[in-house]
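Read the structure below first, then the notes.
Every protein chain except one is present and positioned as in the full complex.
A, B and C label the chains in the order they appear, each numbered from 1.
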Amino acid sequence: MWKRFRSNIGAMVGVAILLAVILIAVCAPLIYPHGPWQMVQRPFLPPMSVDGLPLGTDTLGRNVAAQLAYGAQVSLLVGLVSTIVALLIGVPLGAVAGFYGNWVDEGAMRFTEFFQTIPNFALAIVLVAIFEPTLASITLAIAIVSWPPVARLVRAEVMSVRKREFVDAATLAGLSRPKILITQVLPNTVSPIIVMASLMVATAILLESSLSFLGLGDPNAMSWGYMIGAARTVIRTSWWLSFFPGIAIVLTVLALNLIGEGLNDALNPHLSRKGRA
Amino acid sequence: MKKPALSIENLSIGLPQGADRDFAVENLSFAIEKGEILCVVGESGSGKSMTANALMGLLPPGVDVRGGKARFEGQDVLALPETDKQAMRGERIAMIFQEPMTALNPLMRIGDQIAEVFAAHNRLTTPERRNRALELIREVGLPDPEKIIRAYPFQLSGGQRQRAMIAMALALEPKLLIADEPTTALDVTTQAQILKLILNLREKHGMAVMFITHDFGVVAEIADQVIVMQEGKMVERGPAQQVLVTPEHPYTQRLLDAIPTGKLPQARPLGTVPALEIKSLRKTYRTGGGLFKPVREVHAIDNVSLSVARGEVLGLVGESGSGKSTLGRTAVRLVTPDSGQVLVGGVDIAALSEEELRKERHKVQMVFQDPYASLNPRQKIISAITGGPITRGVPRAKAEERARELLEVVGLGADAATRYPHEFSGGQRQRIGIARALAMDPELIVADEAVSALDVSIQAQVLDLLRDLRSRLDLSILFITHDLRVAAQLCDRIAVMQKGKLVEIGTVHEIFQSPKQAYTRQLLAAVPGADWQREEAATA
Amino acid sequence: MQHLLKATTFLVAAALAAPAFAQDDGGRLDIVVQPEPPGLMLGLVQNGPTQLVAGDIFESLLRYDTDLVPGPSLAKSWEISDDGLVYTFHLQEGVKWHDGEPFSADDVVFSADVFLRETHARLRASLAYVDKIEAPDANTVVFTLKEPFGPFINAFETGTMPIVPKHIYEGTDFANNPANATPIGTGPFKFDKWEKGSYIHLVKNEDYYIDGLPHLDEVFYRVIPDAAARAVAFETGEVDVLPGGSVENWDIPRLAAMDNVCTTGKGWEFFAPHAWMWLNNREGPTADKRFRQAVMYAMDREFMKDVVWNGYGKVATSPVSSRTNFYSDDTTMYNHDPEKAKALLAEMGYDGTEVRLLPLPYGETWQRWAEAVRQNLSEVGINVQIDSTDVAGWNEKTANWDYDMAFTYLYQYGDPALGVSRNYTADRIKKGSPWNNVEGYDNPELDAKWAAAATMVKPEDRAKIYAEIQKEIVDDVPVAWMQELEFPTIYRCNVQDLVTTGIGINDGPRNAWIKK
Partner (left out) sequence: MSILTAILGRLAKAALTLLAIAVLNFFLLHAAPGDPAVVLAGEAGAADEQMIEQLRERFGLDQPFYVQLGKYVGGIVQLDLGYSFRQDAPVSQLILDRLPATLLLTLTAFGISLVCGIALGVASAARVGKASDSALTTLALLFYATPLYWLALMAVLVFSVWLGWLPGFGYETVGAGYTGITRALDILQHLILPALTLGLFFMAVYMRMTRASMLEVSQLDFVKTAKAKGLSGPAIRRRHILRNAILPVVTLAGLQAGQLVGGAVLTETVFAWPGIGRLMFESLAARDYNTILGVFLVSAAMVILFNIVTDIVYRIVDPRIGATA
């Protein structure tokens, strides 16, 4: 499986980009110990115009490169944590619905449908506005709007795995239902969940940036979306302020998508699965 | 000397890099005369389907013809440009496939799918096409053509779909019909009808038929000529009678030996202590329902009573939808019956609560049909086998020791324990499944189509193992199968089911030699190669 | 020849009206309005956007020039008695409501005494000084006060006392009168159409009582929700006027540098928007005067003005805006002095307690401002966390005193008694409103001075007391005064006479004309 993933050029490019972003995020405090908010020079300095400020300065004379580095931390964190939270909601719900069926399924799916009926982005906006924009509320809002597809996927996978004969075998071995779900069924749904999760991180990063663009970012956390939101009014005079974070988002999201596709090809080889029969 | 309809010379088909061998087909040569049926026989992976696909120009990506010729109507069809191949397909060479369920476009009406053949080759006007479609439907023996023409595939049964496929193949009166395991997915009675239809049509249209099958029974029913293939190479060729009766190549002999013949085993004395007693069992499935949907009821088990004595193997035979699998699953309480009793060692497991049941589970175990689905791909063999005993309270070390023993017993060797399922072949997995069932020291094993998915030679080996275990361990087995021949190999008694009802039950000899019910007789008659085997049995 | 004749006639008419040079008639003006006003009935709603649009539809008795000197509007002349108790207004003649009904003194009495007393909170505070309002004849209105109220002359501005039609509103439920949707005033423009979310269309009032006015045929107020889109709209020529605050400050130089684009900082004198941070005087570090002073010293307000506000405006040194009367510069000046700030913090023993800062949710400028403050304060060791919220949350938090430091800006309405004292006197400490003494400053001695200054008649006397107040209060730092805001208006240079009064664009289209 790893071999199949490694031979996928796109996926490896994705991994390379993502590793670079992670490295930058981790090293940010070492390279820029004064943080992203320090006003270091005249505002609106274009890139490469002053030594030590390769990406120029922003509206308050802060170092764009430092902001970008710290922004990587926040964007990745929001993307990762919100995805984990969404999985924590979606996986158990979908698993229980798919495994127990009947009214449990009916109830869980009504609940899921309900959340899918409410317009996602609008709900996220309202949630963030109501709980006030902090990293926690943004992360939670993103998780709340993104778990339903997880629940549906897990449910479908569990329903298909549940019908496999090894589950019957486990039942005959006297294993309890919850134990069968956890030890037999769920491990076999991991591949599609991993694929979906990698794509969800990408979507979450986009969502966070969209919220920030609308002014619903955490003012104490420098994120890429926040940078673009702050720079959108000066996009005409200071293109670099929104250009670099924009590129950072595009690259990161692209990387995650490439990885997701690579994982999908490696973990869910439909063709080979079919070819066997 | 007649000129052959098709002659293949030195055909070689290459497999992509990384496959388990270089060639799917190597140096294959044969010919089919006009109006002749040639059966290509082989187990899975023998290259028989690839040969057919190569002729049609339908090889999957990565697989290609590396050499050889296929002369058909004066041309080498392998060397034709794609447009010519396309023109040839459907018009002069037609093909039907194994899976009637998936081979038809689910979104297109049957009539349109037939008419499309004419459209593809620019024949006839639209109303003419319709009329021809009606004629064809009539010709392949489908009822109510006017209705069928408007029907979608899902509204047809498997046999009907296969007939529709044949109608399509016949549309332009091809000179050669390639049939790739066309009856494998069908019930025996349906299979018998389709085989008869193909024979009739050959008679009427005089076309050559290349018939691919793994089943020597079918060969006996239909073939004029036979070639036998093994791992891409032809190992034997000759007239059907000759190959069946006096096979020359050891592989052919092995295959023929592996076939469950109609030869009935010696009857064994049976015990009287019941391992399993089923009393007035009923199970009805309701689909639909809810606010706006009408309820549909299917009586999967309709008042069935039977018993399996300790040390006995009871065969449960029936066609798809007969309720035999539901009965098997009820016996192990994977399905809870609506009413009736399932007594195992005197305990009615149908009446137990979930908790009580878990303690009694070990008494009945099951061996499953699909060797690929019955083992958790993410679990090592050892934990698959020891999971049950450990849950029952057996110390881990002891359970593992026993598991290794059992792996030896089923012929795999103890070192199999630490490996994952994907490292094993289908037959090996079935052995693991048996070891897993044995690990629970059950009073009864339900084997649900346990050998159906295996190639004949593997099938024979697993049957041997079961027979061996039966005598060594004094096992009680409820052996569910659709194949009467297989049942005859192993079972002491046979129960025949149809549409949820128990039609007949008796010893193997009673069922085979003096069946009382019409349905049983019908089933026996439909077994492919029945005549040949009876002959053989007589001559033997 | 004929053309010349026409021009001459026009010249005469124009000379009667106002400035004495040739003005072109006709044309349309597109002005940005942001956000979209909740309603246009100025008597009921007085928020900024409503005043901007409805200032063309409704009028009051007076107008104020950019030095806040009153001039005629619906009143052509007026007298104030020497004791400062009786205000007599003589109304213009031949004024008609937009529906053709004649306007009279009864309308003024109804508006001030009945309608606005019920609906207009800010005017209600001034009307508390009024004993009675009478109309001796159809063209005269007399206001009699209980005691002198210095700033009363400033109460006759359109947004403060819009005159509404008695014949439509008398005896009705004002808030639910269907006419609110199609407001009827006496102003130079009539309401035509409101395409919600898109634009409001006003057309010339052909029957306006001043001949030759207005010059424009129509005015469109355009709703464009995004600041960047507003800038683009101006660039592409979709709109002609960007009222103050329509675009972010750093976009102004770019737009101003375009051909045929002019800017002016005038037109805000009446409001004199004054920005500060509420410092919660009740609890936390901000309850300590030394901490509040440290905040003042820690901030580089000149830098913030230059960078955040792009140089527009002036650092505020006192609660009174230097653009209004009664400003005094004889106060402590808090220059950027981090060392002093650190010393003060050390003296009080500040332990690094987290201090919440609530920015004003009015766009990027305000956000950056809060960030700059946080950075400055963190440099002297104050631990600041920016709270984020929207307009509703901001209102709620400040009104309920749930903050440590909170940005705000308020209008001064031309007089400390109208727009300044409300934020510092103890009687205005009331939960539930973000416009009173939100910081909780309680100084009885100063309370008495505020009260005395309001009821004096002579401006000189008042100025003396206000100077005393300013000297003392600046040392207490009840709030952190930040900046006298300037909102430059950006417009095409061929739009003439757009800003002529202390309320700027609000009644600008009345005199504006487009040079051909």
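Definition applied: contacts are C-beta pairs under 8 Å (C-beta built on N, C-alpha and C of every residue); 3 or more make two chains touch, one makes a residue touch a chain.
All values derive from a computational prediction rather than experimental measurement.
Student: What are the shown chains that the left-out chain touches?
Tutor: Within the full complex, the chain not displayed touches A, B, C.
Student: Of the listed residues C:142, C:210, C:232 or C:451, which contacts the missing chain in the full complex?
Tutor: Per the contact definition at the top, the residue touching the missing chain is C:232.
Student: Looking at the whole complex, which of A:11, A:206 or A:266 touches the chain that is not displayed?
Tutor: In the complete complex, the chain left out is touched by residue A:206.
Student: Out of C:121, C:138 or C:333, point to the residue that touches the absent chain in the complete complex.
Tutor: Within the whole complex, the residue contacting the unshown chain is C:121.
Student: If I consider the whole complex, including the chain that's not displayed, which of B:6, B:70 or B:168 touches that chain?
Tutor: B:168
Student: Please give every residue of chain A in contact with the chain that is not shown.
Tutor: Here the touching residues of chain A are 113-114, 116-122, 125-127, 129-130, 132, 202, 206, 209-210, 213-214, 225, 228, 232, 235-236, 242, 246, 249-251, 253-254, 257-258, 270-271, 274.
Student: Which chain B residues touch the hidden chain?
Tutor: Its contact residues with the unshown chain are 56, 58, 86-91, 94-95, 97, 99, 102-108, 116-117, 120-121, 152, 154-155, 165, 168-169, 287-288, 291-294.
Student: List every residue of chain C that touches the chain not included in the displayed model.
Tutor: Touching the chain left out of view, chain C contributes residues 28, 30, 35-36, 38-39, 45-48, 121-122, 124-125, 175, 180-181, 195-199, 201, 218, 220, 222-226, 228-229, 232-233, 235-236, 238, 361, 389-393, 395-397, 399, 410-411, 422, 430, 432-435.
Rule of thumb we're sticking to: only the chains that are shown with their structure count from here on.
Student: Distance-wise, how many Å sit between the C-alpha centres of chain A and chain C, to the nearest whole number?
Tutor: 46
Student: How many angstrom lie between the centres of chain A and chain B, each centre taken as the mean Cα position?
Tutor: That pair's centroid distance is 46 Å.
Student: Provide the C-alpha centroid distance between chain B and chain C, rounded to the nearest whole angstrom.
Tutor: Comparing mean C-alpha positions, chain C is 88 Å from chain B.
Student: Give me the residue numbers in chain B that touch at least two other chains, ranges are fine.
Tutor: none
Student: Hey, which residues of chain A end up touching chain B in the complex?
Tutor: 164-166, 168-176, 184, 187-188, 276
Student: Given the complex with chain A, which residues does chain C contribute to the contact?
Tutor: 227-228, 231, 247-248, 250-251, 254, 307-308, 359, 361, 363-364, 367-368, 370-372, 374-375, 385-390, 393
Student: Which residues, counting only chain B, touch chain A once they are in their complex?
Tutor: 329, 332, 334, 358-359, 361-362, 364-366, 368-370, 372-379, 384, 387-388, 391-392, 433, 436, 440
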